[in-house]
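Structure provided below as C-alpha cells; questions to follow.
Of the protein chains in this complex, one is absent; all others appear in place.
Let's look at chain A:
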Amino acid sequence: MTGSPLIEVEDLRIDLDDGSRRVAAAEGVSFRIDRGETFGLVGESGCGKSITALALIGLLRPPLSIGGGVIRFEGKEIQHLSAAGQRELRGNRIAMIFQEPMTALNPVSPVGRQIAEMFVLHKGKSWREANQLAIEALASVRVPAPERRVNDYPHQLSGGMRQRVMIAIALACGPDLLIADEPTTALDVTVQAEIIELMRNLCAERGTAILMISHDLGLVANVCRRVAVMYAGRIVEERGSADIFRAPSHPYTQGLVASLPRLGSRAALGRTRLKEIAGVVPAITGFPNGCRFNPRCAQATDICRTVAPQTDVLEAGGFVRCYHHA
C-alpha cells in the first residue's frame, strides 16, 4: 500500500507580506507522504504548521503566499493550479478537518445535508442518492441512529459528535489525503482518544494517507509512522516516530520528548517535574540569525548564531538540522 509518493513538498517557502517587506514565515520545508501513510507535523504553537497545511491545499490568503518551492500531488505540480483545479482537489482528493468542531459546521443546515452536499458537489450525485449516502457516512463514523441524526442541527450535537460529523464530511468522497490540523485539541481528553482511533481506523481501511498536525508529540507519534518536528518555520528533524522517541537528535526535539509525561516514569507519578523548554518561539519578524533555536539551545556555539545549519541525513533514516546533533 505504501511506497509511491502521494504528496511531495520540496523546499517550500511561505512569505508573509507585512506591508513594507516580505519575511519567510516558513522556509526550506520538504517532506513526502506516501499513499496510505501516516505522517505527523509537530511543533509549538505559531511555528508554521497550519500555514504549511493551507499551502498544500492552495488556501494561503494575503498577507501569506507561497514564496517558492514545489508541491507535487501524484507527481503533478499543484502550487500554481487554477482556482478550478484547486477546487477539484479540495474535499475530493485532499480533505481537511479542523480544530474547532464547534464552528466548522454551518449552524443553520442539518448535518445530513452538509454531508450530502459533498456527494452532490464532487461526485455528481442527485440529492436523493446523496442523502442516502450521508446516512451511510454517518453510520461509518459510528454515530448512533444515523437515519434520525441526519436531520439534527449542529447545536443539537456534542463536541465529539460534531467532530465525527466533520470526519464523515472529510472522508465522504474517499480522499487520498486527510489533513487533520489539531483535530482533537478542543475536545475532552476522554473523547480525544476515541476520535483519533476512529480517524486512524477509517483511514487505514480506506488507504487514506494522514497528515496529522499537532503541538502534542505524544499524540502524533502514537498515530503516525513518521514525524517531522517544526521550529520557527523550519523542519528541524524528521524521523520514524519510534526513533524520535527513543533517540531524539535535535536539541529541540530532545526538549519536546523530555517534556512529555511517560506512563510508569517517575514524572508520571508526580515525583519529578516535567522538563520544559525555556524561552518562547520567536516572532516571524524577529527570527534570530543562524539556527533559529540558538537563543534557547544549551549546546549553541558561535556558528549556530551566524550560519543556519543544513540538513544532515541520518544513517537510521530521516534527517536533522543541527550542527551538534546527537
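Quick note on the criterion: a residue touches a chain if its C-beta (ideal position, glycine included) is under 8 Å from a C-beta of that chain, and two chains touch if they have at least 3 such contacts; residues count from 1.
The rule is simple: contacts and distances are computed from a predicted model.
Novice: Between "Peptide/nickel transport system permease protein", "ABC transporter ATP-binding protein", "Xanthine dehydrogenase family protein subunit M" or "Electron transfer flavoprotein subunit alpha/FixB family protein", choose the name on the UniProt record of the chain that's been left out.
Specialist: The chain we cannot see is recorded in UniProt as "Peptide/nickel transport system permease protein".
Novice: Which one touches the absent chain: A:L59, A:A145, A:A283 or A:A326?
Specialist: A:L59
Novice: Return the single residue from A:I51, A:A95, A:I135 or A:M161 that touches the missing chain.
Specialist: Of the candidates A:I51, A:A95, A:I135 or A:M161, A:A95 is in touch with the missing chain.
Novice: So one chain is hidden, and I want to know which residue out of A:R22, A:H80, A:R142 or A:H155 touches that hidden chain in the complete assembly.
Specialist: A:H155
Novice: Which residue, A:R35, A:R72, A:R87 or A:R225, contacts the hidden chain when the whole complex is considered?
Specialist: Of all options in A:R35, A:R72, A:R87 or A:R225, contact with the hidden chain holds for A:R87.
Novice: Touching residues of chain A against the unshown chain: what are they?
Specialist: Counting only chain A, the missing chain is touched by 57, 59, 87-92, 95-96, 98, 100, 102-109, 117-118, 121-122, 155, 166, 169-170.
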